[in-house]
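For this view, one protein chain was removed and the others were kept in their places.
After this line comes chain A, so read on.
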């Protein structure tokens, strides 16, 4: 495995039941230098993230379970079955996923809806159609959450003398990188859209 000297692009998971919308958000994200995975439902998103609907609160995600780190989740609000809001809640309920920033997209400008999402922990709310200029709002949330995570790990290191539960992260020289389970970089592997990695639980 190559040692990655430069930064690996951030990986965004995009959730939207509409096919043209998925295509659009994928293009917007790729144009903005993100790696993208798209799924068409909340339940598929949870599968990809390595948790199962029924036991979200009890499953602990092992370090190697997340094949690819997800740095941000962007989801449509209105979806059949599990709405974007439901998905948001599940993510925030999961100890392993709650630190991943979540952005909600909606075609409807309903203040009560927006507030509800923000209160539940969404980091940003985009009105559809999403534009290229909206993409610049994503990276700050990712960096903020990585800083937070890095700080938390520092705390843990100080508390216990054991090494971080690093599985096979390459020695990334960048000081802002995480040595944690979340940054298992891979050889320039393109994450193809709509390709769900099989999960092993």
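Keep this in mind: a residue touches a chain if its C-beta (ideal position, glycine included) is under 8 Å from a C-beta of that chain, and two chains touch if they have at least 3 such contacts; residues count from 1.
Just so it is clear, contacts and distances are computed from a predicted model.
One chain of the assembly is not displayed; among "adenine phosphoribosyltransferase", "WD repeat-containing protein 75-like", "Mitotic spindle assembly checkpoint protein MAD2A" or "Histidine-containing phosphotransfer protein", its UniProt protein name is "Histidine-containing phosphotransfer protein".
Interface residues of chain A with the unshown chain, by the touch rule above, are 18-21, 23-24, 27-28, 30-31, 78, 107, 128-129, 131-132.
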